[in-house]
Structures are given as structure tokens and as C-alpha cells.
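For this view, one protein chain was removed and the others were kept in their places.
Entry: chain A
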Amino acid sequence: MRKLVLPLAILGTTALTAPAFADDHLRIVDDPVELTIHMHWPRAQGYEVPKTGEPYPVELKARELTGVSLEDATAGKNSTDSLEAMNLLIAQGNMPDIVGGHLIKQPVNEYGPQGAFVPLNDLVEEHAPNIKAFWDSHPGLKEAISAYDGNYYYIPYLPDGKYGRAWFIRQDWLDVLGLEQPQNVDELYDVLVAFRDQDPNGNGVKDEIPYFARQWEEVNRLLTLWDARSSGSDTYHDFYVNDEGKLVHPYAQDAYRTALSNVAKWYAEGLIDPEIYTRGSSSRDYLLGENLGGMTHDWFASTSGYNSALADAVEGFNFIPFLPPESAGGVRMEEHRRIPIKPDGWAISYTAEDPVTVVKYFDFWFSEEGRLLSNFGVEGKTWDMIDGEPIFKPEVLNSDSPINSQMYLEGAQIQRGYWQDYRYEWQWTSEAARKGIELYDTEDLLIEQFLGVALNKEEQTVYDRYWPSIRTYMLERQQAWVLGSGDVVSDWDAYIETLNDMGYEEVIEILNTAYARQYG
């Protein structure tokens, strides 16, 4: 990098247009500038290659292109809890220029208005044409990350791609039993009963678990089959925006009452894993590996992966995505989708001497070159441009290590504020998952997500006072009803009354006030 500076400085006055310096249009500063950065996220605690401490190849390239180099100054490196690391950083007081990583939205929106972070609205407007263009082409997202004062304080990590989870079923079991893929909730019921009773795994024992899930919360996904909701976002038990445009909670709606009574019925009949609440994250490995599980709701890519992983272990194993069955009300809906905007990314702290340079640097990652760099790594090293498409080199695609793990070591796909490019993931998505995604694309299954609201001080106080207890109560009742202690239909009025006594209406009111302020 430094080698470049001298000729640049000499030529700078006379030959700015020289084609020899084609990279020059990305340059932010004439003299190299060093900025410090806090970057804490699950895969790495620090802005450098983990373990070796070398700068990322992507960082070196970015230095060369922009003249800005980032020096690691991450707090809380001995913990993998990013929120804890962030709190530690803020409490220390001595903040680096850039604060980034996992789950920064809440702290940034809480402490930004207090002066800890620089509001980005005007800076982006004036100095960041690429980010501005992104906001303009994606209306509503900028509002979603705003704090209660109307400013936004971080540039988020923006995932690409539509689908997250899908409904998976053992097609080979269906074939053995001579059944078709269920197209509605009644057919699904019949299929699950057949899975339970007709020994599709052929071992002579009635040990099949018709529906299972790695996260117990996924049992709630069945609620959508009776037109209720389980969540409004990719976080479990979240609020959602109803048809009148009002923010409500799924577990306080009438549809939930009917839907949950059906889920409880399925549970009682043994169609749902009896150990759904305690089996835990290894249940998918176990139930598929032992040829016991029939259906689940889980991520496209990782779940499809079992087809190759278990090809030898389970004869004929074929676990594929199928379209969400039509609900009782005739709707096909896939409630889960990728969130378009993450609470991860990076922000400018109040200690940054020159926020303009920092925001220009942030903008670099939204330029064409920056976006390719942040997604695929360094051109010529990990990928080549073939027919206008970034294609990973064969040694990257065929490596034993997953592509994302390889990218993390390059400094690509890390949780800086950047816009993900789905072409990165598509290249290493298995054939089964690609087929599933194409299948899901044939219908309009996805619904709008609730991207969160920023509460002001008073609203936050109300929320904190009532909501955690209400949520606890809702989940307690929910599990009790599914497990058969109590009956949701007969307990319903008392349940709603208790929710109101606990302050449900107050919470909904402040949320809607905040929602109207933010998105209205």
C-alpha cells in the first residue's frame, strides 16, 4: 500500500485521470488513514484472522483500494457473547472509531441518542451515494433500524435471498406407504397418522416420530395450518402486523385459540414428538440418523444436507422440502423467511475524529467492487469473474471446509455493514435444496415481516415493566395446553383476562404508538 502512495502524491496534481490508476476512483484519502475497530461476532472476536492475528486478505485489498486501514481494537475477546462484549466496550469508555459486529442494533439505538454513536442520516445523504442508493431502492429498511429519535446509528448487514426454513417430509416413507405429498392440513393429518401407525421405516416397531423439530418453538409453526401465527419475524414469539396494520401478538388472537387446540390434539395423538420440549438441538441428527423422524420445519440448506450425509446409513433416505399445506382457511403460507436486515453491522463511535472519512469507507463496501470483495473475497484468489458472474474457484468449491468458513478466514461474509449477494450461497447450495427453493418460488408463500420498533424512554419503561412477565405467562400456558394440562378452549377467557391484568393492552398501545411514529 505504502508503495502506492508516493507515486500517487507525485502524480496527484497532474495526472489524476491516468488510466494506469484505474483503482483510484475508490480511494477515500490521499494519505493512508488508520482507524480502530471493534468487531465481535460469533465466528470471530476481533477484526483479524482468528488465531494467527494476521490481517484479512480482504482487509489488505480494501486498504489498497481505499487508503483506509482498520486496526483491531475489539473488547471482550475472551467471551463469545457479543452483547456482553459491547457492554464492556461502552462501559470502558475508550471506544474505537468503528464499533461493529453481532447484535449491535439494541445498544447502538439505546446509546446513540445519548451521544455514544454518530447519527448517520445526514452523513450518508451527503457522502455515501452507494448506501443512499440502497436505501432508495429498498424503502422501509432505513426506518426499521432507526432509533426512537428518528436517527439511525448503524449500517447493517443485509442478508440476501428469500427463504429460510421450509417444510420437509420423508418422501421415501410416503412412497413406501403409497401416499402423495399432503396438500392441505387434513391430508397432512392423514399422512402423519400413517407415519405413526403403518411402520414406514419397516423395523416392525411403532417407534416413528411423525413431526419433530430441533427447536421446540417450531411446534408453533403448525399454528399457521389453522390460520394463526407463531411470530411476526425470524425471532420466535414476536409481534406481527395484522391485516388492519396494527401491531398485535399472535398468542392473544382468537385464531390462536382454535389453532393451539388442534396442535394439542395432534400432540395428544402422538403425531408430534412427545419429547419436543426437551429433545434439543441434536434431535434432527438423532431422529433422521436413526430413521425415526418423518417431518420437520427447518432450514433449506442444512436440512437438505442430510440426504447426502445419510445416503449410506439409511437406505433410500429422501428428505425433501414440500409446499406448505393449505391451511384450514385455504392459505398456503411459509411464515419463516430471511430477515432483510440484521441487527448486526457497524457504527461510528463518538470518538471518531473524522466521521466523514468513516462513512465514505462504509460506503466503499456498497460499491460494486466493495460488495464483491465483502461477499466473495479477493478476485483472482478465491473467485474469478466468468461471463459477468463471480464464480468461486474450483479449489474453493471442492474444499473439505464449507465455503462460509473459508470466507470468514478471508474476511468476507463477516458482520460488517454490507449487502450480501445470494450468488455466493447459491453456488454451494445442494441440488435438493435448489429444487426446493425453485418449488417454493412457484407460489407466493412469503408474508411481510415485522422488523421491530424503536421505543423511547417512557415506552421502554412500560415495555420492560410488563412484557417479560406477559411473555413468560403466555409460554407457560402454551406448553401446559399442548402437554394436556388445561384446555385452551375452555381456559381462553380467563387467559385473555389475565393478559389484560398483566398489562397486555398497555404494551400493545405503546408499541403501536412507536410503530406509527417510525413507519407511519
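Just so it is clear, a residue touches a chain if its C-beta (ideal position, glycine included) is under 8 Å from a C-beta of that chain, and two chains touch if they have at least 3 such contacts; residues count from 1.
To be clear about the criterion, contacts and distances are computed from a predicted model.
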Chain not displayed: protein name in its UniProt record ("NitT/TauT family transport system ATP-binding protein", "Nitrite reductase family protein", "Sugar ABC transporter permease" or "Stage V sporulation protein AC"): "Sugar ABC transporter permease"
Residue of A:269, A:464 or A:505 touching the missing chain in the full complex: A:464
Option from A:90, A:169, A:185 or A:320 whose C-beta touches the chain left out: A:90
Which residue of A:52, A:78, A:278 or A:398 touches the chain not shown here: A:278
Residue among A:141, A:176 or A:483 that touches the chain left out of view: A:483
Where the unshown chain meets chain A, residue by residue: 83, 87, 90-91, 93, 106-107, 110-111, 114-116, 274-275, 277-278, 280, 464-465, 468-469, 472-473, 475-476, 478-480, 483
